[in-house]
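Left out: one protein chain. Kept in place: all the others.
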Amino acid sequence: MKKISTVCPYCGCGCGLYVHVEKDIITGVSPVRNHPVNKGSLCVKGWNCFEFVQHPGRLKYPLIKKDGVFKKSSWDEALDWTAENLLKVKEKFGPDSIGMLSSAKCTNEENFLMMKFSRAVVGTNNIDHCARLCHSSTVGGLAKAFGSGAMTNSIDEIDSSRVLFVIGSNTTEQHPMIGMHMLDAVDRGATLIVADPRKTQIAEFAKIHLRHRCGTDVALLNGMMNVIINEGLVDLDFVRRRTENFDDFEKIVMRYPLDIAEKITGVPAVDIRRVARIYATEKRSMLFYSMGITQHITGVDNVRSCANLVMLTAHIGLPMTGLNPLRGQNNVQGACDMGALPDVYSGYQKVTDKKARKKFESAWGAKLPSVPGRTLTEMFDAAGGEIRAMYIMGENPVISDPDASHVTEAIKKLDFLVVQDIFMSDTAELASVVLPAVTFAEKDGTFTNTERRVQKLKKAIRPVCGAMPDWRIISELSKRMGYEMEYGATHEIMEEAALLTPSYGGILHHRLNNFGLQWPCPGIDHSGTTFMHRKAFTKGMGSFIPIDFVPPAEPVDGDYPFILTTGRISFHYHTGTMCRRTSTLEREEPDCFVEINPADAESLGIKTHDRLSVSSRRGEIVVNASVTDRTPEGIVFIPFHFREAAVNLITNPALDPTAKIPEYKVCAVNIAPVVPKPDEEGKFFSRRENR
Amino acid sequence: MKNKNKKGLYLPVDAKINDVIDLTPDVKLYKLRKPQSFFYSPGQFVMASIWGAGEVPISITSTSEIHQDIELCIRKAGFVTSALHRLNPGDSIGIRGPLGNRFPFEDAYGKDVLFIAGGIGIAPLRSLINLVIEKRKNFGKIALIYGSKTPTEVLFMPETQNWKENGIDLTLTIDVECKEWECSFGLVTEHINRQSISFESGYAFICGPHVMINAAMHDLSLLGMPAENIITTIEAHMKCGVGKCGHCYSDGRYVCTDGPVFSYAEIREFGMASP
Partner (left out) sequence: MKDEFVLSKTNLPYWLRQLRKKADLIGPLRSLNGDIIFSSIVNIHEMILDCPASIPSPKEFLFPQKEEMYKFSQKGVNTLNDNGKRIIFGVRSCDISAIALLDRFYGGLLEDDFYMSRRRNTCFISIACNNPDPTCFCSGLGTGPALKTGFDLQFTDLGDRYLVQAGSREGLRMINGFMHLFLLPEKADRDDQYEVLLSSQSIFEKRITLENVRQKILAGKVPDSFWESVASRCFECGGCVYECPLCTCFNVIDWKEKDNKGTRMRLWDTCMFKGFTKMAGNVLPAGKKIMRTKRWYFHKLLYYPEQFGRFGCVGCGRCTITCPGRIDIATIANKLD
């Protein structure tokens, strides 16, 4: 019996856990007691994160699709075939006809290799990953404001803060261990303020819960800042010494007096004023936000408004004081840091920056493209046209991307599609070749959690027969495409990444044993950074950016009278590839549901468990009703984990103009009860295998 | 109840399916060859298992004194029961049991007996009804109220006529009025006070959906039946059937080993949760 210390593969909290192994079988997990994030706790996903690893459904050999059916193949055959086809496409249509999707579920090393593969081997900047769909607005928005888009503080600091302002984050369900620290802070007397249209669990502990209308965050924040400016609560010293562009910003904010803010957001003016006063006057105020802020056509605007607010009150640059975007996936922070984005190399060095490009060119011995590539959403739009082939590693865009049927159509138009995954996902079904990869328990590497903590992952068991770690697959493929990648182990990749990435300069595997290091960590003698923007912002002066309110892209109307907002639930994770193969999690929530307010339900004659059709201009799904006052009137909520009722068939693909993030959080829908067809029930039972 | 399966508490034994009878579109009756030394009484159940699908608790609906085979009456309700429904004569079902306690029918010797069944609830009661008919002279008046949602859902229709001929005062009822039906209408509870049995001294055995059970128990006690004489079975999620897995636990009682048969008195005492 061995216990291997590693990191949870689900969310961005990055909890430490032990994987228990006996005779190469995982027999359980347990939490790391001293870990600064989870302190001996885990959430239900963490506690059950071992079950899918040795699930019989794992992909165990490469598959090549010939005449529409998958045939088992050897690794050599599959890799040769993949290399050959990618080269063919590259020759015929140029490197920019190939698109890469890297993965926030894979390690830093793998993301680094993927971006190297894309840029140095294929020769394109068309690389992106699912951060596009969750926090691209953070990366873009905060880069402009501070110069760096990550949590400014550490999770461990939350306990001792005085004010917690949580906007657009269902923390206890989505980042349970951060939620735990928040409850601890509340127990110690901190004031919790939650802004969320839904009554989430964390909102029950809030002193003030602002239930603003979906998509009116800018108006809410501008209203608060209006109060702060008018009541003289601005930290003028800070504004003068450390920021720029205050005057332009002030002009816009002055257009949002309380009565206007109240009209737009639906939040009583007194509440906005109270919140503004509390937030501005207390010290040690932490602001948290998550997808409720970012997944809008105004995602970048929302993020910048948050940045404006913290600068206005000088709530940044100190311990327990800052702006904290909560990143979703276990390694979405790392995937961004490692440059799995179309416009930057690792450490957010711009591809358009000649000096940076030179550095990478000389390190890699290859000519690199200088024009930023296509984003994930743009790749699918161009599929079949300028994009002819795609290489998707550990992502399932068919379920996760907005207007999913459009993505499926797009993928079908590709000449060649490589999918590298651990299970046969819906995207893999459409692939020309499927390469079986391994899970977190079967490989080494590092994950970067949402507080910038780079932590080491340790191999606990041998890979299930036939599967290969992603980094191996990439280097093998690269070799076959005429570019040698010689790495004996993952720490060699990290060494290369550290060399080329200033903020990861001192992050080397052997230094990560004690709960890792938090970047920026520029050198081998640097002990990491627990809170950022001390004394100066990453980019020097912080920038105020004037933001006007823009309503959501799709207003409700007579045909589609409800606002649909989407999100996650604590028992599931994203498209469910892992958690829905975990019996405990699947048993808890086996079916998709739509949360609807009792008042709306009554007017439509709906009871809990009724089958409902939810339709938008783009499509229709059928789900079970769940009548609850968690969602306010006029708004319905659907989690997006369920492939049989994929909510992204109906969400709005309207994009934020700069970050290209889709508006998952608001679209207009109609709701109607349906009578189940007689044969539907049978299908419904047989679906649930292996619980 | 002893652990008879020497090989292990959770190891099912194979029982060959001798016959399958479609009772309604979603209920089938399985006749299984009885394994050696399998002795059971009315009210007990087995864990029916299919390797690769799972195990579910199913009441034994046959009567050991009368039937050669073990009979199980299974409604398609979910994953495992759907898998069971795909089996044919000649296949086998793994069974563990008999498990649980039994109906305390000896207590009712010399007394009137009222059976109340709703839907699939007739399955466990059928075992007892047939036994009571077998020992007809030991009991006083016997009545059965059996309710279903629609006429197509009535189980064991021919057999109920047989019971009637054997002197059971039979009330067949369906929830909502419709043309093809010539017996009674309305919920079972609407028929209780029309029964000619003695409520003060008689016994009632009730099986069916929770709501029905609760209403019937309540009504009977209002009609003067002592709580100890009102006997029912409780349904609960079960995984092991032998008091280990904890799924069926509720307020200090394991339904699988302390039950599934309980009296109204016990249910009230332990405040057992009923949804």
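Think of it as A and B in the order they're written, each chain with its own count starting at 1.
Convention: contacts are C-beta pairs under 8 Å (C-beta built on N, C-alpha and C of every residue); 3 or more make two chains touch, one makes a residue touch a chain.
Note that the structure is predicted; figures quoted are calculated from it, not measured.
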{"item": "Contact partner of the left-out chain, one of A:Ile64, A:Met115, A:Ile155 or A:Met180", "value": "A:Met180"}
{"item": "Option touching the unshown chain, where B:Gly52, B:Gly90, B:Gly110 or B:Pro158 are the choices", "value": "B:Gly52"}
{"item": "Residue among A:Arg33, A:Lys92 or A:Arg255 touching the omitted chain", "value": "A:Arg33"}
{"item": "Residue numbers in subunit B that touch the chain omitted from display", "value": "1-3, 7-11, 51-55, 77-78, 81, 210, 235-237, 239-240, 242-247, 249-252, 257, 273-275"}
{"item": "Interface residues of subunit A (partner: the chain not displayed)", "value": "1-3, 5, 16, 18, 20, 22, 25-35, 39-44, 46-47, 50-51, 55-56, 172, 176-177, 179-180, 183-184, 187, 201, 204, 513-515, 570-571, 583-584, 587-589, 609, 689-691"}
